[in-house]
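Now for chain A:
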Amino acid sequence: MQPILSCRDVRVSFNGFQALQGVNLDVLPQEVRFLIGPNGAGKTTLLDVVCGKTKASDGEVLYRQTENIRKLQEHEIVHLGITRKFQAPSIFANLTVWENLELSLKQKRGLWSVMRAKMTGEDKGKMEAMLLRIGLMEQRHNLAGMLAHGQKQWLEIGMQLMQNPEILLLDEPIAGMSETERHKTGELIHEISETCSVLIVEHDMEFVRNFSKQVTVMHEGKVLCEGTMSEIQQNEQVAEVYLGRRESAC
Partner candidate 1 sequence: MTVLGKFWSKQTIIAAISAATLALSGCAASNALNEEDGAAADSSDTVKVGVLHSLSGTMAISEVSLRDAELMAIEEINEAGGVLGKQIEPIVEDGASDWPTFAEKAKKLLQKDEVAAVFGGWTSASRKAMLPVFEQNNGLLWYPVQYEGMESSPNIFYTGATTNQQIVPSVTWLLENKGKSFFLIGSDYVFPRTANKEIKAQLEAEGGTLVGEEYTPLGHTDYGTLISKIKAEKPEVIYNTLNGDSNVAFFKQLKDAGITADDVTVLSVSIAEEEIRGIGTDILTGHYAAWNYFQTTDTPENEKFVAAYKEAYGDDRVTGDSIEAAYMAVYLWAAAAEKAGSFDVDAVKEAAGGIEFNAPGGKVTIDGDNQHTYKTVRVGEIQADGQFKEVWNSGEPVKPDPYLETYPWAEGLN
Partner candidate 2 sequence: MDKKKLGYWLFFIALFLGPLYLTEFRLALMGKFLCFAIVALGICLIWGYTGILSLGHGVYFGLGAYCTAMYLKLEAANGQLPDFMEWSGVSALPAFWVPFSNPIFAIGASLLIPALIAAILGFLTFKNRIKGVYFSLISQAVVVVFVTLFVAKQDWTGGTNGLTNFTTFLGFSLASPLVQIALYMMTVIILGASFALAAALTNSRVGRVLSAVRDGENRVRFLGFNPTSYKVFVYSLSAALAGLAGTLFVLQVGLISPAMMGIIPSIEMVLWAAVGGRHSLIGAILGAVIVNSAKSFFSEAYPDIWSIFLGLLFIIVVMFLPNGIVGAFESWNEKREKAKRKGGTADAADSVVS
């Protein structure tokens, strides 16, 4: 199977600090890939590079093997089908839940198209289905800013899913969630992976253990190793830089 996303020797530097020092990573279609690693390993920076928030100083980010998206703007990357959920909930607090989803509809996003856009029955159906899926049907006319923290996270995931992404980037999606919410989120992620690839940064090892197939470990701006969780746990290097220190916490 051809990888849908390939990073080739991606480098990023901030004022001389090398945040990414040549990352290589392949993500296959419909794969759920976890990114783990100690703080400062460059996990979030890698997501930033893929979604266009941070521009790589060197290297290639290939989408479907052919298109180098390294220099595209954020919205152009979204148009290709790569969407991103941030760590802190980034919903629009002064719009209602319904309006948040409306903006997330897969649609032509040019000014002219949006000006003429009309809410079709099909769109409505899609949005209602999504509201049910993320459990916010009752809150649909509330301002998004008034939702509980977990609900905001769900709304944001819903907003990404509305766009039928090819690749979904998630940054610590379960932070601040209760145990049941975590479980639900884990199941949702696997449900999503039936239609798209998911790249997740996560610190919660139990969550990773329960829901991961492939895990990539990053350390000091590089990929340290890849494999299943059990393979990783047996890797001595990993244990040294990362798991070793966290063993008791897990």
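With respect to how the candidates were assembled, all candidates are chains of the complex that A comes from, given by their letters.
Please note the rule applied: a residue touches a chain if its C-beta (ideal position, glycine included) is under 8 Å from a C-beta of that chain, and two chains touch if they have at least 3 such contacts; residues count from 1.
Because the structure is predicted, anything quoted here is derived from the model rather than measured.
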item: Of the listed candidates 1 or 2, the one touching chain A in this complex; value: 2
item: Of all residues in chain A, those that touch candidate 2 in their complex; value: 51-53, 73-75, 78-79, 83-84, 86, 90-95, 99, 102-104, 109-111, 114-115, 117, 159, 163
